[in-house]
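Here the complex is missing one protein chain, while the rest keep their positions.
Letters A, B and C name the chains as they come in the text, with residue numbers starting at 1 for each one.
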Amino acid sequence: MIRVAVVGATGYTGAELVRILSVHPHVELTMITSRQYAGQPFSDVFPSFFQRLDCRLESYEPKKVADVADVVFTALPHKLPMAIVPELLGEGCRVVDLSADFRFSDPDLYEKAYEPHKARAFCSEAVYGLSEVFAEKIATARLVGNPGCYPTCILLPLVPLVQRGWVDLSHLICDAKSGVSGAGRSVSLATHYCEIAQGFKAYKVGMHRHRPEITAILEGLGQGRPQLTFVPHLVPTIRGMLATTYVQLSEHRQESEVRACITEAYAHHSFVRVLPEGRFPDLAFVRGTNFCDIAVRLDPETGVLILISAIDNLVKGAAGQAIQNMNIMCGLDERSGLEALPPVI
Amino acid sequence: MIRVAVVGATGYTGAELVRILSVHPHVELTMITSRQYAGQPFSDVFPSFFQRLDCRLESYEPKKVADVADVVFTALPHKLPMAIVPELLGEGCRVVDLSADFRFSDPDLYEKAYEPHKARAFCSEAVYGLSEVFAEKIATARLVGNPGCYPTCILLPLVPLVQRGWVDLSHLICDAKSGVSGAGRSVSLATHYCEIAQGFKAYKVGMHRHRPEITAILEGLGQGRPQLTFVPHLVPTIRGMLATTYVQLSEHRQESEVRACITEAYAHHSFVRVLPEGRFPDLAFVRGTNFCDIAVRLDPETGVLILISAIDNLVKGAAGQAIQNMNIMCGLDERSGLEALPPVI
Amino acid sequence: MIRVAVVGATGYTGAELVRILSVHPHVELTMITSRQYAGQPFSDVFPSFFQRLDCRLESYEPKKVADVADVVFTALPHKLPMAIVPELLGEGCRVVDLSADFRFSDPDLYEKAYEPHKARAFCSEAVYGLSEVFAEKIATARLVGNPGCYPTCILLPLVPLVQRGWVDLSHLICDAKSGVSGAGRSVSLATHYCEIAQGFKAYKVGMHRHRPEITAILEGLGQGRPQLTFVPHLVPTIRGMLATTYVQLSEHRQESEVRACITEAYAHHSFVRVLPEGRFPDLAFVRGTNFCDIAVRLDPETGVLILISAIDNLVKGAAGQAIQNMNIMCGLDERSGLEALPPVI
Partner (left out) sequence: MIRVAVVGATGYTGAELVRILSVHPHVELTMITSRQYAGQPFSDVFPSFFQRLDCRLESYEPKKVADVADVVFTALPHKLPMAIVPELLGEGCRVVDLSADFRFSDPDLYEKAYEPHKARAFCSEAVYGLSEVFAEKIATARLVGNPGCYPTCILLPLVPLVQRGWVDLSHLICDAKSGVSGAGRSVSLATHYCEIAQGFKAYKVGMHRHRPEITAILEGLGQGRPQLTFVPHLVPTIRGMLATTYVQLSEHRQESEVRACITEAYAHHSFVRVLPEGRFPDLAFVRGTNFCDIAVRLDPETGVLILISAIDNLVKGAAGQAIQNMNIMCGLDERSGLEALPPVI
């Protein structure tokens, strides 16, 4: 059994980690921490789990965590992990960090998008945890920077095409839509039921910090520097994320070739489902799962390639992929603990 | 392994059976049938299950079903099972029927609420599948009539109190609220998103056919004939059911006594969670689970006992309880296959 | 033209007052105030109103308000109006207060449910603004305490029956359901989209402060002291409120007699719609309107009278009824400014 701790267990992402890890067949969840709720049972914070997860939240102390955990998940707002992660690594833990702090191998890029980085030395060591793409490096990583939800959803269909050089990187357009849980559990007018239940809007237009994360990974594929226009929108659903990406092909390809390319790239992985012709993803079809569903459509009139991809932002977009990365790091089947079926409805 | 078939696998209840049974550790799901979709893969009807449940739907033939199944779940609109169930029993199968057809041991009561019964002889044999209450009889039953969703939600808190004679049966009032999936998957203006998404209403006021089902079971407890006023309402949620039941106590009791009575009654069962003082159920806390959450509140001003209970109408209110009954019938732990954790959100 | 000010214009209730008053044919809206947003255009706070209501919010000063307003609406959290209202009355304004501060003619009852009252002398003067019931007193009132949303919805069907002595006051049960806007615009986990969008729960069970308000009004009808069990629930809709009230009749009545009694009581009013036999209210049918829809159903099996009533909590339950009261105070048709049609959907 792998001994695991979750630092920051009471945000939506942290709680989702607890939910999945607590029934993972190869994991012993030894500690969950929370600044705000230390001392309380987890099920006091999330009453759904009454009589199922009544374990107590503790306050974070690096030595105490390291004593009981081989792998630590840090699910904290960005800026906090850059202080904590070096301690945990120093104590001999392996870490999957779910914040943005270790997603950029170049700390200058991080600082441009976020703020001064206090653990610059660790950035280049950290492996970007897009499981299907970087599995090999993840396997031996001491520190994984778990990808953002938008980057996960957008990169999975794009990467195989970019790797083959099929994509005109100078004209990428991505129109993305996220459910409300992407905004986290903290309260604000922006998550007030009445303000959004029958609304829909774009936000952070051209300014979202997931853009430099996406472009850095794409650039790292060695096919050039992408020009990505990225507009996120807020959908009135609890969970889920769908991205519609518009690609100019650098040379003519059939729709079926494109579909085959993506299918092959993920042939040895379980969580990417490339849909047959004529079928399209729906948030509802991936809810509660670690799947990324992908559809490919080449517009016959304009020649534009339309990639549509959907994930559950809290699972494949956060906690699920983090656990998939842990599985890879520990030599387990990547599916371990993650095979929950999607809901019928 | 128990060999299991689901007859009527493409309604919400049938599909939920397939979802749970397909990963049940002691079940081999050998056949799923559908009149409408025979020949198609299950995942064509429910695209969520693409690459996970691609097994084909077959058309129903009693012999073919009996050849491959020890236990058969019939998840069909009422009236159909009364024709099919006798055949299946005749072929040696044990049956859990999820319609109303075998919920009344007295077929006259069925006929009063529904329509002429064509398999009256089987009514008295059928065991009412309220798992926690009738586990002993269920264990040896050949035919289980699985309870309606409202009766499940309303009876679980009431039965222990009625059994002790604490309830004035002449003044029962139950105000119940169901999510939309209770209306099934067939299309109608009543389930059109635009008509209900921001609405809330009572329906079948004083005329719902679950009332005679509830009163028959309560009367069977031998404490007298209940007078139950029952008003169901429609909540704009996909799943879930919550009932608020107002009880006049037949003699004075403390709130804590009432809570203890219910807690004790279900002490040897896992799916009834009696909440501590001051906590109340929420549909959201039982979604996707087989739990029935119960809160007890004695109004100090009026002396009225308020019982609040919540279930997932498709799980504890249908497919989950049916599988719990199968577990009991087959000598398994009642929890087998049903331990999915509730969602964080 | 009546010169009108709204003190506290940026909560949902205050904003709804502004919306309706700004197009009221006999009103000049001369001032709107806000502590938090003073100096900003109203449309900065509610961007829907860009280019339609760009008037600036001001900070509250009693003399400035009185200079420009004949009638003042105070739409503030309770406790604040008890300081402000006496000032405004002293300056010669007439006031409709939408908080709880002036709903109890007996300040002791207020203090029992809320907190010490600092303007006790004004309580007995204030008229309870249930428009259809107390129109005569409202017409000449200097100060109206606008009813709570639950009391409005529950009292309208009950009052005529209690007045005739048909109701057994010792056994009243009211199961009420409110949309989320009832919780106001301030942010909290309780209004976080993800926590409630697919949930449903009871809250403040047996402890809601609208209960003493309802029982005080019923007792004032002179038929005795009511025993009211009251359980409010939260529905995942933006607006609306529906109450299901269970009544024991003190003597036998036909359903049609009951319906006729309520119909007659409101024959000279426009906003109470008593529905024909077999029709029931829906939140969706009163959204955005000042209607209270009422259905009557006598359960033939139990003899219990079921009253179902629905309002828009922000209109008939708050701003709309406040304006109806202003109309009555100023000798206008009670419908003036309030005739918006309900939405098709």
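Methods note: contacts are C-beta pairs under 8 Å (C-beta built on N, C-alpha and C of every residue); 3 or more make two chains touch, one makes a residue touch a chain.
Not measured: the values here are computed from a predicted model.
Novice: Can you pull out the displayed chains that the omitted chain is in contact with?
Specialist: If we consider the entire complex, the absent chain touches A, B, C.
Novice: Just name the one of A:173, A:187, A:249 or A:330 that touches the chain not displayed here.
Specialist: Residue touching the absent chain, from the options given: A:173.
Novice: Please pick, from A:26, A:120 or A:297, the residue that touches the omitted chain in the full complex.
Specialist: Counting the whole complex, the residue in contact with the absent chain is A:297.
Novice: Would you indicate which residue among B:23, B:55, B:68 or B:197 is in contact with the undisplayed chain?
Specialist: In the complete complex, the chain left out is touched by residue B:197.
Novice: In the whole complex, what residues of chain C lie against the chain that is missing from view?
Specialist: Interface residues of chain C facing the absent chain: 12, 15-16, 19, 22-23, 46-53, 181, 197-198, 238-239, 273, 275, 279, 282, 284-286, 288, 293, 314, 339-345.
Novice: Give me the chain B residues in contact with the hidden chain, please.
Specialist: 12, 180-181, 185, 187-189, 191-194, 196-198, 236-238
Novice: So that we can see where the missing chain sits, which residues of chain A does it touch?
Specialist: Touch with the absent chain occurs at residues 171, 173, 175, 177, 179, 194-196, 198-203, 205-206, 211, 227-229, 231, 233, 235-240, 242, 244, 246, 280-285, 287, 295, 297, 299-302, 304, 306, 308, 310, 345.
As a convention for this text, only the chains that are shown with their structure count from here on.
Novice: Looking at which chains touch which, would you call it a line, ring, star, complete or other?
Specialist: complete
Novice: Rounded to a whole Å, what is the gap between the Cα centroids of chain A and chain B?
Specialist: Between these chains, centre-to-centre, one finds 37 Å.
Novice: Could you tell me which residues belong to chain A and also touch two or more other chains?
Specialist: 12, 181, 197-198, 238
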